[in-house]
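Our next item is chain A:
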Amino acid sequence: ADIKIGIVAPMTGQLASEGQDMENAVKMAIDAVNAKGGVNGDKITTTTADDACDPQQAVTAGSKLVSEGVTAIVGGYCSGAVLPTLKIYGDAGIPFVIIGANSTKLVAANQGNAFLANSTGDMQATTAVELFKKNGFKKIAVVDEGDAYSSDLAKLTAEAFKSAGGEIAAKETTTAGEQDYSAVVTKIKSNGADAVFWTAYHAGGALLTKQLRQAGFQGGIVLGDGNNSPEYLEIAGSAGEGVYLLSPPTVDLLSGAADFKAKYKETYGRDAGAYAALSHDVGDLIADAITRAKSVDQKAIIEALKASDFKGLAGEIKFTDKNTLQTSNFRPVIAKGGKWVAVE
Partner candidate 1 sequence: MDVEIVLSADRIVARYDGIEALHGVSLSVKRGQIVALLGANGAGKSTTLRTLSGLVAASSGSVRFLGEDITRVPAHRLPHRGLVHVPEGRRIFGDMTIKENLDLGSFTLADDVERRRRLDHVFELFPILARRQNGDARNLSGGEQQMLAIGRALMAAPKVLLLDEPSMGLAPQLIKEVMNIVQRLNREGVTILLVEQNSKVALKFADYGYVLKAGRVVLEGPGSDLASNEAVISAYLGGVAA
Partner candidate 2 sequence: MALLKVRDLRLSFGGLKVLHDISFSVEKGAINSLIGPNGAGKTSLFNCLTGFYKPKGGSISLGGRPITGLPPHRITALGLARTFQNIRLFKEMTVLENAMSGQHCRSRHGIVSAILHLPAQRREEEAIRAAGMRWLDFVGIQQHAHRRAGGLSYGDQRRLELARALASAPELILLDEPAAGLNEREKLDLVHLIRRIRDETGVTVLLIEHDMGLVMQVSEKIVVFDYGQKIADGPPEAVRADPRVIEAYLGTEE
Partner candidate 3 sequence: MTLDLLIQQLVNGLIVGSFYALIALGYSMVFGVIKLLNFAHGDIYMNGAFVGLIVFSFVGIWVGNGWLGVVCALLVSMLVVGLLGVVIERFAYRPMRNAPRLSILITALGASMVLNGTALALTGGRHYAFNTDLGFAGVDISTVHITYTQMVLVAASIALMAGMQAFVSRTMYGKAMRAVSIDMGASRLMGIDVDRVIALTFFMGSALAAGGGVMAGAYYGSVHFFMGFIMGLKAFTAAVIGGIGSVPGAMLGGLLLGLLEAFGSSLPFVGSEWRDVFVFGTLILFLVFKPTGLLGRSVVERV
C-alpha cells in the first residue's frame, strides 16, 4: 500500500509564497524517492492541507490530515499556527517534522512526536550575538513585526546580547503589510544604534533596509532567517549591499544544491525560496526514517526520527533529546554585488 504523508503549510494568506515553496520542495524529494522505488517497496503519496498561518484553520487542517490517516506530517511555517496543532498530532501519536516554525514555545508544547528541523530561536540568537561581536556592534536596535516568530527571536536576541555585555538601543515593532517605516527609522537613528537587527520577514526587511539607508543610517544591518529570499535583494536593491543575514541553509549557499536549484526552477517556474532546501531535506528525512523504521508504525517512525543521523542538502540533521537540532544550521552571509555570499 501507499504511504501517505501530510504536508501542512500556508498555501493562502500573506505567507502563501513560502508555503508553496515548502509544498513544492517536499513533493520534489518524495518524487525522487518514489522514482528510486519508494520506501520498503511502497510508494509515498502526499496530501497538502492549507493552514493559512491561522491557528483555527491550522487545527481543521491538522485534523483533516489526521482523519485521512496520514503516516506522518511535515511542514508548519508560522509558530502561532503550529502551536495548537501539536496537541492534535500528539494525541494521535503522529510523527510531525516541523520545517519552518521555530519558536521556543514549540519545544515546551511538544508531546514527544514533533521534531524541529529548523534551528530554534535561541540558536539563532546565539549566532546573531556572535556576529554582532565580531563586527564590533555595541548598541543594537532590534526590530520585529509583532508576530510569534519575530518577536520571540527579538526577545531572545536582546536578552542574549545584553548578557553578553551589549546594549539594546531600541526594541521596535512594526506592523506586517505596512510600507512606511520612517518613524521607526527616525527613532533608531536618534537612539544612536550602531546596528539594526531585523527579525521578521523579507518583505518588511527590504523596506526597512531601504528606508534606513535612505535616511542616512550608516551602521550595520543584520537580518533574521526569514529574510532569505531573492525578493529581498531585488527590492532592497543597492541599499541591501553589505547587509548581513543569518541564513537558513538555502540553495544558493549550498554547494551540493545546484542541481536541486535548477530542477526546482525547471519544475515550478520560479526560484527556490528560503526554506526549499530544508523542506526538501525533511521530505528525504521522513522517507529515510520510515525506511529505518521498516514499517509504517508511527511509534517506530518517531523512534527512527529520534535516532536520525541525516545529511541532506542543507546539512546535518541530528536531534537533541528535546527533538531540536543538535547543531545550528544558521550561517551568517553578507550581500555582495546583489548576491548572498558566506561570511568568513
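The rule is simple: contacts are C-beta pairs under 8 Å (C-beta built on N, C-alpha and C of every residue); 3 or more make two chains touch, one makes a residue touch a chain; residues count from 1.
Selection rule: all candidates are chains of the complex that A comes from, given by their letters.
Being a predicted model, the structure only gives us computed values, none of them experimental.
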Of the listed candidates 1, 2 or 3, the one touching chain A in this complex: 3
In the complex with candidate 3, residue positions of chain A that touch it: 12, 14-18, 20, 146, 170-180, 182-184, 186-187, 190, 202-203, 206-207, 210-211, 214-216, 229, 231, 234-235, 237, 270
